[in-house]
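Just one protein chain is left out here, and the rest sit where they should.
== chain A ==
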């Protein structure tokens, strides 16, 4: 393998690893660190990185071209982050070759198993019910909270597959949740409308993105942190306005 080919392999592996990490909810500093490590373990001393939440730039010293990878959607899938980390560790101790790296990475990107939908559905419901009890110290609303949380997740999941735009799916899912909570209170299944709604939206409310935004900003990523904050605010606005639409008609 010539030096040129090796450089291309390293660049591809780094970009793919960084893209998977940022797409699936890793902090920017972790993504940059992993890319730096892969390059260093492949024998490339000096690599320049510029990682943001919407794209990655990478250039190797003494190499005329810089490479760019765009990132157009972000979710949280921590299994992929764990696998990329594992792979980078295996590469560091020399268990796998550089040429296998790109294949393994794209396998992670496409074929990482997720939990079946019904388990996620039950988990979302249970999460809503449990958080409802923890936050409000009321048990009466827990069953209704379970149903609302689970249905909200299902609606969100379905819309997200259809529209591919997170904010729209959040908006519609929140309308559903508002209607369900209002109905539950009307028919006496639930007692406190506000508690039901808060418990219901809890599984996907952007608390983690907000926290991540602050963490990125504190770590010195002054482009990515505020960008993430804007994204989190948009989700909060989408969720809130969906519910307000329903409350308006009560």
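For the reader, a short list of remarks on this structure follows.
Just so we're on the same page, contacts are C-beta pairs under 8 Å (C-beta built on N, C-alpha and C of every residue); 3 or more make two chains touch, one makes a residue touch a chain; residues count from 1.
One rule holds for everything that comes next: contacts and distances are computed from a predicted model.
This complex has a chain not shown, and the name its UniProt record holds, of "Anti-sigma factor antagonist", "Threonine/Serine exporter ThrE domain-containing protein", "ATP-binding protein" or "Iron complex transport system permease protein", is "Threonine/Serine exporter ThrE domain-containing protein".
Which of A:8, A:214 or A:227 touches the hidden chain is settled by the complete complex: it is A:214. Of A:16, A:69 or A:131, it is A:131 that touches the chain left out of the display.
By the touch criterion stated above, the residues of chain A touching the omitted chain are 25-27, 30, 76-82, 85-86, 89, 114-115, 119-120, 123-124, 126-127, 130-131, 133-135, 153, 197-198, 201-208, 210-211, 213-215, 217-218, 232, 236-237, 239-241, 243-244, 247.
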